[in-house]
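To keep things clear, I will list the structure first and then write my remarks on it.
The complex appears here minus one protein chain, its other protein chains still in place.
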Amino acid sequence: MKRISTIVAVLSVFVMLVTACGPAVTAVPPVVVPPTAVPPVVVPPTQVPPTAVPAITGSDCSKANVFCVGVVTDVGKVDDKSFNQSAWEGVQNSKKDGSADWIQYIETTDSKDYAKNIATFGDAGYKVIVTVGFNLTEPTYAAAQLYPKTLFIGVDQFLSKDATHPDWPLANLVGLVYNEDQSGFLVGALAAMMSKTHSIGGVFGTDAVPPVWRYGEGYRAGAAYEDTKNGTKTTVTNVYHSDVGFDKTFTDPTWGADTANSMIDKGADIIFGGGGKTGNGAVDAAAQRKVLAIGVDTDQYATLPEADAYLLTSAMKPIPQPLENLIKLAKAGQFPTNGLYTGAAGYAPYHDVASQVPANVDAEMQALAKGLADGSIKTNVPPVKPAQ
Amino acid sequence: MDWRRFAIIALVIAIMFGTVVLVGVSQNSPLVIITSMLATTIAVATPLTLGALSGLFCERSGVVNIGIEGMMLGAAFFGWLAAIYMNTIYHEAAMLSMIVGVIMAILTGGLFALLHAVLSITFKVDQIIGGTVINILAAGITGFLNRQMFFGAGSVFGGQVPHTPGVLPRIHIPLLADIPVVGRIFEQQPIAIAAVALVVISHFVLFHTRWGLRTRAVGEHPRAADTVGINVLFMRYANVIIGGFLAGLGGAYFTLESISSFEPLMTNGRGFIALAAMIFGNWTPFGAWAAALVFGAAQALQINLQFFRELIPPSLAFLQNSYVVGLAPYILTMLILTGLIGKTIPPAADGKPYEK
Partner (left out) sequence: MQSTDGKGLIKTLKQLLNSLLVPFLAILTAVIVGGLIIKVVGGNPIEAYKGLVQGAFGTSKALSETAVWATPYIFAGLAVAVAFKGGLFNIGAEGQLAFGAVTAALIGYALPGWLHMSLPTYIHIPLAVGCGMLAGALWAAIPGALKAYTGGHEVINTIMMNYIALNITSFLLNGPMRDPNPLNLSARTPEIAASARIPRIFSNPLLRVHWGFILALVVAVIIWWLLWKTTLGFEIRTVGANPDAAKYAGINVKRTIIITMALSGALAGLAGAIEVTALNYRHELGFSMGYGFDAIAIALLGKTNPFGVILAAILFGAMRNGATRMQFLTQIPVDIISVIQALILLFVAADAIIRFVYRIRIRDERVVLTRGWGG
């Protein structure tokens, strides 16, 4: 009987060797399912374009006339219901509107893999590579220099000309940046105006991540602005989940819920959840306590349906639209060359809570949005938390 | 654990509460602060208590269980999944769906525990390995299924996370809950109440019933137990599965009581803290509960000191640093462990497979 196991062992070694030493998939048409099977793209079922004949697959990306777009996420997944998911949505939209022929994502599970993941798309001939998150700033810059014919879009990646980046701006790299402090400012102002107890709270991931910190401080600044204007005194309490590691800080919804509850117990009647899944937990808990909540990054009305009845607004960092635009520009050969592209700041519609928002508050919000956009109102929030 | 230890733990918790009250009294009344901290403490301690009780039953019968984390995570996912199916696909009422969800979570915990039992007791695989396997397996399966079922073309719910039936409602204890301000503590959700009840029940079962006696015998001197006719293997299997049920209930807390959604890896190390609580409590239910409360209070301390950050006097400025405060529960645990408890004494046959 032992012979059987030995034969099995030898056969499998043989198979593995053949597989590993076989030609790379990009050189040979994949021996895969027929085109009518589930495409590996995360698209709602009705979206497969009927004109997909002959079907373009990932292996065609190196061809000159095939426009492939790849997304490399930060550590975290495309199902995080906010940040990474928005980026993927934007890229999916570009496939729907025809800019992209083929789209794909790679989820990074360890910061060690940033360069490798970008290179996987680069080597496969993708025309545009989107990297998501400020942690990928350096690897994206390096990759842009290694793959000069590939266009790179770095979401949340701010760069400028300095000693470490003397060649900036690069013709093939654009950083899609946002003024999170402005979005935070807007929702903070709204919260201050809407709060009946004059106490509002914010539950965030770690403040070591600059965009998160900017949201929090913008929130505080917006509330303060309205206080000065209306003569109120709103207590703003922000709690950051800085006591755990990066792998946990954005994925701890239970802590988010506990913290939100703690704030509500002490009188806060509006809770801003800004920090991936941790923030989602806070929004969820607030909704359960029948307390108004504010989402972040995208209009979380769609992604957090259980909180809809109490979701006042979301601090927007609309990623899909500007990303779509950039990809369109890339395809048309008009990729921006000044290195930065600022996405709009904003706040989401009130949806189910609209009836509770007085007309004058709404008018003030629109005025604030305008003021921030044209520069007449400033948040005065530094770009990163000062060293302690 | 003796009364001296309990007294010191109570003192430590009181000091933590007192610090926050002193700092925040200008903004909220002491009663509000204490109630709020108590609420947070209970919320944090609930899954830890259940996890610790789970570990307790396993280890008292002689089986080391470091897979509590995986059991809770698996239970959280499958319980939540069952509730969603009941609510969305079978269109059952929310309450019924959630009850089914809790039952499913308990059963899932039991199933994982059964795997652990089979590996450790029958195959005599080293129990640390068994527990590690469960942790990795649970993380992988729940993450994988969460993705496949909710985020793709052809996924069961068409790419949109379905509306969940919500969370278990708070139960209003008459009279006590009507007390202004403090009354909120007496309005608790079922699993939180169950956790406390189970501490008392576990203590009673372990130390005042025949079952408990046999369990402990099997954990201390299995050979002797065997000679007086106790079925060692059966007792171990049974206790491990009971432990699984308890961990399952702990898992249900995450997705059916605390919040109504699942996130991959949401247990976030709490299973290991539960393990620490069990050891800290010297393998007794009340001891484990006390440890869980210490952790809960420490987390409440951390959250509240950030909440009252602006009010911290300059002399205590170090408390403004979230990392310093974040250290509190862990250093406290080590100090209390070293200073008070010293040598922890597990069941004598803990970890040793039984050879007939």
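Going in written order, the chains are labelled A and B, and every chain counts its residues from 1.
Everything that follows uses one rule, which is that a contact is a pair of C-beta atoms (placed from the backbone, for glycine too) under 8 Å apart; a residue touches a chain by one contact, two chains touch by 3 or more.
Keep in mind it's a predicted model, so treat the numbers as computed, not measured.
A.B. asks: Tell me which residue among B:Ile136, B:Val181 or B:Ala317 touches the hidden chain in the full complex.
C.D. replies: B:Ile136
A.B. asks: If the hidden chain were put back, which of B:Arg147, B:Arg170, B:Arg184 or B:His221 would touch it?
C.D. replies: Hidden-chain contact among the options goes to B:Arg147.
A.B. asks: If the missing chain were put back, which residues of chain A would it touch?
C.D. replies: Counting only chain A, the missing chain is touched by 1-2, 4-6, 8-9, 12, 16, 19-22, 24-25, 30, 32-33, 38, 40-42, 58, 75, 77, 104-113, 116-117, 119-121, 124, 134-135, 137, 158, 160, 162, 164, 206, 208, 210, 242-247, 383-385, 387-388.
A.B. asks: Using the touch rule from the top, list residues of chain B that touch the missing partner.
C.D. replies: 64, 119, 123-130, 132-134, 136-137, 139-141, 143-145, 147-148, 152, 154, 264, 272-273, 275-276, 279-280, 321, 323-324, 326-327, 329-331, 333-334, 337-338, 341-346, 348, 350-352
We take it that only the chains that are shown with their structure count from here on.
A.B. asks: Starting from the mean Cα coordinates of chain A and chain B, work out the distance between those two points in Å.
C.D. replies: Computed value for the inter-centroid distance: 33 Å.
A.B. asks: What does chain A use to touch chain B in their complex?
C.D. replies: Residues 38-39, 41-45, 77-79, 81, 201, 207, 235, 237-240, 242-244, 248, 251-259, 261-263, 265-267, 277, 280-281, 284-285, 288, 303-306, 388 of chain A touch chain B in their complex.
A.B. asks: Where on chain B is chain A touching in the complex?
C.D. replies: So the residues of chain B touching chain A come out as 24, 27-28, 32-33, 35-37, 39-40, 43-44, 47, 146-147, 150-154, 158-161, 163-164, 166-167, 184, 254, 258-261, 263-266, 268-270, 299-300, 302-304, 306-309, 321-323, 325-326.
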